[in-house]
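Below you'll find the structure I mean.
Note that this complex is displayed minus one protein chain, with the remaining chains in position.
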Amino acid sequence: MSEKRKIKDGTLWQIIAHVVMFTGAVLALLPFILLVIASFTDNQTALVNGYSFMPEIWSLEAYKYIASEWGTIGRAYLMTIVVTVAGTLLSLVITSTFAFAVSYDKLPGYKILMFMSIFTMLFNGGIVASYYVYSNIFSIKNTIWALIVPTFLMSPFNVVLVKNYFTNSISPSILEAAKIDGAGVFSIFVRIVMPLSMPIMATIGLMTAISYWNDWTNGLYFLNENGGTQYYTIQLVLNKINENINFLANNSELAAKATQQLPSTTMRMAVAVIGILPIVCAYPFFQKYFVKGITMGGVKE
Amino acid sequence: MKRKQMIKKVSAVLLSAVFLLSGCGSSDGTQQPEQETEAAGAADDNNAENTAASETGDDIYEIVVQYPTLGTTPADLKMVEDAVNERVESEIGVHVTFYPVNAFESNNVTSMMVSSGEKLDLAISIFEGGVANYVNKGMIIELDDLVEQYGQDILDAEGIAMQGGYFDGALYGIPTEEKMARVKAFECRKDLVDKYNIEYDENKIYTADELTEIFKIVQEGEGGAFRCVAINGSEDPLYSFFDHTDQLGATYASGVLMDYGNGEDKIVNYFETEEFESFCNTARTWFEAGYLSPDCNTITDSAYVQMQTGNYFGMFSSAEPDMILGHSRVMQDAIGTDVVPFYTSAPTSMTQLYQVTQWMIPITCDNPEKTMEFLNLTYKDKDLVNLIYHGIEGEHWNFREGSDRLIEYPEGVDASNTPYQTILNVWGDKSKDYQLPPMEDTFFDMMKAFNESVEEEHISGALGYCFNSEPVKTQYAAVSDVITQYQAVLGLGVADPATELETYRSALKAAGIDEVIAENQRQYDEWKAAQ
Partner (left out) sequence: MSGVKTVPARRAGKIKKKFRWKEYLPYYLLALPGVIYMICNNYLPMFGIVIAFKNLNFRKGIFGSDWSGFDNFKFLFASKDALTITRNTLLYNIAFIILTTVFAIAIAVLINEIRSRFASRLYQSLILLPYLMSWVIVSYLAYALLSAETGLINNGILKNLGLNPVSWYNTPKYWPFILTFVNLWKGVGYAMIIYYSSIVGISQDYYEAAALDGATKWQQIKIITLPLLKPTVITMCILQVGRIFYSDFGLFYQIPMNSGTLYSVTRTIDVYVYNALMKSSDFGMSSAASVYQSIVGFVMIIAVNAIIRKVSKENALF
């Protein structure tokens, strides 16, 4: 192909890529901007006129509310961060070690282990049973483990992805070579497999982090107001506010008597905004690891 | 590097150890020791063993009482709890521990606690339509004997409201009502009523057609985006304000008795009636004429919140004196006018009215006698109930000049910053409650007059009967589902009844509504014969 055609071809793709991505980005961003603007809108105006990109009356009341509740909300923030970081790290360790064992197809019973993992994705005992197990047998109710351990610590979905990565993207020859050199299994895992797995680790790390960040079901079941409020996460706080508002809305008899102001819709928008920001900012950190073109250590297939 | 692999090995082992060790960790104070995997079901009415952890001595029984909140636990709850204990420990030998719970999840919390054998002595059912659920799952105990022995003050205070706590022949729930009747109305803005010189008769029961006339006038006058009726699709359906039916402790899915429960003893499918058909047509007229917002079935804010924007003439609501006063106060603050009620029903007395808030004793309670004693005390002792409701005298409130039942906030404290406030008042004999501003002495007289205003012909013949849906639970679930689908759209006139009504009726039949109603009738006849 002539150089000119090559450049044209390359440029054409650049243009296509930019146009499509730009449209996509705008579609994704606009609603978020609407969300942010809504959080700065005066609540009465929002009720009467609906939300718009140019509200009639701007107001900081939603953020003032957040500032006044900073004791709860700030603490929830801290908890969310702690749980997300700890949970993601622990999850990466458990998932990768398990996936590595399963990826070794000479290991007797590796298929059983794999099936064991996938089976959990299909059948589960339900919340009553889980609650019983975690509250009575393991007593994690109202502790920080209640947010980290249930459900997310090892997801079969991640196990499959990591195992596939190990199988498909790491050449067995490297492992063989290392074994011949006398390296032990742990050593191979830590010194060879892990560095080569940065993209997949970053991938499932990001997905796990998002799962932890967005989760409110663990808190809903295992934390209660009797000693668990210090562990509330941001999404849980938002969720409880919404549920309480729905409860009031559906039971108007109470509404007349409720003298305390429940957070208005715009306040809920504000809480949602501050709930999203950190994870968006954390994304670039993971993106560093999506490094192009990792070579396979010079082994030709 | 050997160190790195050692670290990896050690961490893997440690992690597994953590899981094993946490099983041996200390449980929180409210758990009972539990060996088997079965849920504890030991409590039985005559079990008088004291196995709960007690802090202050062997004679004192600790009871765990649910304390419903709307998300935030009052800051001074512990202080109030201590004050309560000062009284009750010496008086009846009970130590109270309040267990805050979000109102919307009280059902879940109770279920989870009971299913895993955790100690819970007094559970609250709030806005769930009664105790049927709990009884069918075997979570709570019968209270007949306990109330007879220890609950005399409860019976005195609640009177007719006790009828709401019966299910399947026994008493399971203790209500806390200060209102012995309910009345429904269209509450609307006084300033607009005056502006258009609309005739207002407070002794009249208005029909939907009469309201249509009024809406016409107001809509023409205000025009534009103004709407006559503020409504929310998930609240009580419009027809329920006009139909004067008794839902027999359940819902429309199981059939109703017409005419305040005083007509025929026949349970009917409300949606087959001519009355419903003509209401659908009226609702359709309202919707097409613009009295209702085109978004009425999807709007998320409650009618109450919508009213405060000033863009609506009125809303349908319960209209007992305290409701009118409360709504007026809020509307005054919001847009500067009071509300007047156009009554759409007479004050009535039916089972489901008394199912709003009910106290229950779960099977995980070890000493139901003491628990009932405490509950009874909240109906007997004026100081105790106000302590729980309002807080500590001098600290959270003071008597107003010259009154022993009207109170006010202390200097510098108001509704928005008080460290103790009970939003959901579910405590004891509410007629003994002290009142904050703007309620005055007239409030007590108004409530008394209202309670006594229920006429004989408006007291339902089915009072005390509650339908048990368990035998037909499949059909009941299917029918409820159909009703949810059509209730907002037909009830608000969003869909055209000419086409949709027939579809609705046949969908109900297909889901099995006739079987549910037959079961209901059977249970009802049985109950009536046993009276």
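A and B label the chains in the order they appear, each numbered from 1.
Simple rule for what comes next: contacts are C-beta pairs under 8 Å (C-beta built on N, C-alpha and C of every residue); 3 or more make two chains touch, one makes a residue touch a chain.
This is a predicted model, so every value here is computed, not measured.
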item: Chains still shown that are in contact with the chain withheld from the display; value: A, B
item: Chain not shown: contacting residue from A:G74, A:P199 or A:G227; value: A:P199
item: Residue, one of A:V102, A:L147, A:L175 or A:L223, that touches the chain absent here; value: A:V102
item: Per the touch definition above, residue among B:S234, B:Q332 or B:Q521 touching the missing chain; value: B:S234
item: For chain B, residues in touch with the removed chain; value: 9, 12, 15-16, 19, 37-41, 107-108, 111, 114-115, 129, 133, 137-139, 225, 233-234, 251, 293-295, 297-298, 300, 363, 469, 473-478, 480-482, 484-489, 494-495, 507, 510-512
item: Missing-chain contacts mapped onto chain A; value: 1, 6, 9-10, 12-14, 16-18, 20-22, 24-25, 27-29, 31-32, 34-35, 38, 48-52, 93-95, 97-98, 100-102, 104, 107-108, 111, 113-118, 120-126, 128-130, 132-133, 137-138, 149-151, 153-154, 157, 159-161, 164-165, 168-169, 184-186, 189, 199-200, 202-203, 206-207, 210, 213-214, 235, 238-239, 242, 265, 268-269, 272, 276, 279-280, 283-284, 287, 290-296
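One rule holds for everything that comes next: only the chains that are shown with their structure count from here on.
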item: Interchain centroid distance [CA atoms averaged], chain A/chain B, Å; value: 37
item: Chain B-touching residues of chain A, taken from the complex the two chains share; value: 44, 47-48, 90, 93-94, 97, 128, 131-132, 135-142, 145, 184, 186-187, 189-191, 220-221, 224-227, 229, 240-241, 243-244, 246-262, 265
item: Touching residues on chain B, where the partner in the complex is chain A; value: 1, 4-5, 8-9, 11-12, 15, 19, 22-23, 25-28, 30-31, 34, 37, 39, 69-73, 99-105, 109, 111-112, 115-118, 127, 232, 234-236, 300-306, 309, 311, 317-318, 322-323, 326-327, 330, 356, 415-416, 421, 423-425
